[in-house]
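Here the complex is missing one protein chain, while the rest keep their positions.
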Amino acid sequence: MRIGSAKQTYAADEAIFKTDVQRLWFGLLALALILFPFVSSDYWQLLACLIAVNVIAATGVMILTGFTGLVSLGHAAFMGVGAYTAAYLSNHLALPFWLSIPAGGFAAAAVGAVFGIPSLRVKGLYLALTTIAASFILQSIFFNWTAVTGGARGLTIEPASMFGHLLVTPGAIYWIAMPIAALSVWWARNLLRTRVGRAFIAIRDRDVSAELLGIDLLRYKLMSFALASFYAGMAGAVWVYLFRVITPESFRLIESIFFVAAIIVGGLGSVRGAIFGAVFMTLVPELLKIGASDLAPYWPDAVKLLSPVRTIVFGALIVGFLMFEPLGLNEIWLRIRQRFALWPFRT
Amino acid sequence: MSPALLDFVEFSLAGLCVGALYALTGIGFVVVYKATRIINFAIGEFMMIGAYFFFGLAAQASLPNWAAIILALIAAGTVGGFLERFIFRRLIGESAISVFMVTIGLASIMVGLVEIAWTADPRSLPTFLPDRPFFVPLGSAEAFLASKNGWSFIIVAAIMAAFITVFRFWRGGIALRATAADQQAAYSVGINVPGVFSFAWILGAITAAAAGILVGSISGISSAMGAIGLSLIVVVIVGGLDSLAGALVGGLMIGWLESMASLYIGGEYKQVATFVILLLVLVVKPYGLFGTHDIERL
Partner (left out) sequence: MIEEADARVDAPILQVEAISLAFGGLNALRNVSLDVVPGCITALVGPNGAGKTSLFNAISGFYRPQSGRVFFEGRDITRLSAPPRAKIGLARTFQNIALFRGLTVLDNIKLGRHAHLRTSLVEALFYYGRPQREEIELRAEIEQRIIDFLEIDHIRHAPVGALPYGLQKRVELARALAMKPRLLMLDEPVAGMNREETEDMARFILDVRDEWGVTILIVEHDMRLVMDISDHVIVLNFGEVIARGVPAEVQKNEEVAKAYLGSGEIGSQVRQSVTEMAAS
């Protein structure tokens, strides 16, 4: 236990960072994120961009599933809507990235809200299954609406540009992806401090009593779907500028499962959990790949086994966390922080 | 007899045969759901491992087909019982969503293990069904029905008849129904509820494996064949998760509709068509055609 806090105002007690120590740590983290592209290789910058994209999308899923309690297994498809929208606007209307990325978000939000409509009548796992339906229906549109999506062959887009510079390398896209990820996280954190976030959590915990306390269920469920899909759409749009090629294959059901798995592994019900989960689940397959290529000289089968081993590890992480650490990495983090709260005076 | 009508009849027959396989697996699924309230997303992967066990025993270990089938079903049942005992029983009391995600994780693990053992390449199963096609007389013409389809329909019908008899009259079937109706009450009258859970999972795994072997013998096996599980999820949702009759009707209906979709709008829209139906059914009847639901209380 820290000794009593001496907060003078309610505003101070409602702040995200309540102590100077927390603000210091946050400052150091921000500094590290700013310095990162100057000290890292292309490979790690690409990975950082991918992590940023996944943080944006996972934070959205956290809002929908972790806070509002509505399980979505269609999020990759909503991400696809954002990606195709951004690509179309960029290719055909020559929209700059700073317009097409939010536009992708809005398009996904609209689609997400439509597929959220069943959530009023359909609950729990049944809802999860309707979102799988959403995923397949959208996937089919990506495949068949060739005029816009390029069908199975997909489409490519021109690099984003800023002040006349083309943003081609991951190191350049980093400056788009990371700030949007930071913004996404900050938004989600703010949401929880207001009536909207409280309403979401109330719906998750007990929707019928939430309604009797004055919360319009349909409105807030759709709001949650729209906001989460907005996040997904933005993530998809950033993703497009990162890879500059899209095919329907990029937004399959398994990717949607990836995001739900990420928030479970990270820790349901906290923004920090979404970040932890996205970082961890993005890094694990990469670490396996590095491990396999390191092993290859001694054990030629290692590379061949990489794909199935990744599949197994992915499944085992979901099963393992749900069985042994249901509150995820965030809980582990909190335990560690608790231990060192008074370090070095007591360990 | 016009060719269009003949097409319709032939596709209907083939669709109903696939539907019968859906119904069989669907019933295994519903038994697990009724006993344990778990939605087993890995149902398609249970089919897959059954088919691969058969493949390994018959094609690789060169056992006679009948022995390979029996051993494959026993192996699949063992896997089901094992997972129940060491994973699902520990998750009793967790939220439905968590357990659902666990089954998704297990599906992934099973796919990975199969790929390590047998690679991801498609294989074909040894034939064990007679290969003389059926011709259904239809006015002046005859409708063609592939042998494997017809025989799997007959086998499924036989298994189902056995199922229904067992559930009506055998003590274990009654215990299962009692557990499904009210777990607390089942405990209090001395029913071995964990035993029922195990039994349900073993049975579910065996029926899935049987269906998997039949599906594999019709269209071959691969590590991606678990995707059929998605159609099965549609089947049981449309029928109502807790309804055996729903699984039967839903299975035949979805099988037939998929076949119709591939006849009239093209095979690539088959899955989309079923999902559109899923959405429509859920919006109109949120608990499926035959499912039960509770009055909401405060």
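Going in written order, the chains are labelled A and B, and every chain counts its residues from 1.
By definition in this document, a residue touches a chain if its C-beta (ideal position, glycine included) is under 8 Å from a C-beta of that chain, and two chains touch if they have at least 3 such contacts.
Worth saying up front: this structure is predicted, and the values here are computed from it rather than measured.
Chemist: Considering the complete complex, identify which of A:201, A:254 or A:302 is in touch with the unshown chain.
Modeler: Hidden-chain contact among the options goes to A:201.
Chemist: So which of A:227, A:260 or A:322 would be touching the chain we can't see?
Modeler: A:227
Chemist: Mind listing the chain A residues that contact the chain we can't see here?
Modeler: The list for chain A reads 9-11, 13-14, 187, 190-191, 193-199, 201-202, 204-206, 208-217, 223, 227, 269.
FYI, only the chains that are shown with their structure count from here on.
Chemist: Between chain A and chain B, what's the gap in Å when you average each chain's C-alpha atoms?
Modeler: Centre-to-centre distance between chain A and chain B: 34 Å.
Chemist: Please name which positions on chain A make contact with chain B in the complex.
Modeler: 71, 118, 121-126, 128-130, 132-133, 136-137, 140, 143-144, 208-209, 212, 253, 257, 260-261, 264, 305, 307-319, 322-323, 326
Chemist: Give every residue of chain B touching chain A within the complex, in rising order.
Modeler: Chain B reaches chain A through residues 39, 87, 90-91, 94, 96-102, 104-113, 115-116, 120, 230, 233, 237, 268-269, 271-272, 275-276, 278-279, 282-283, 286-287, 296, 298.
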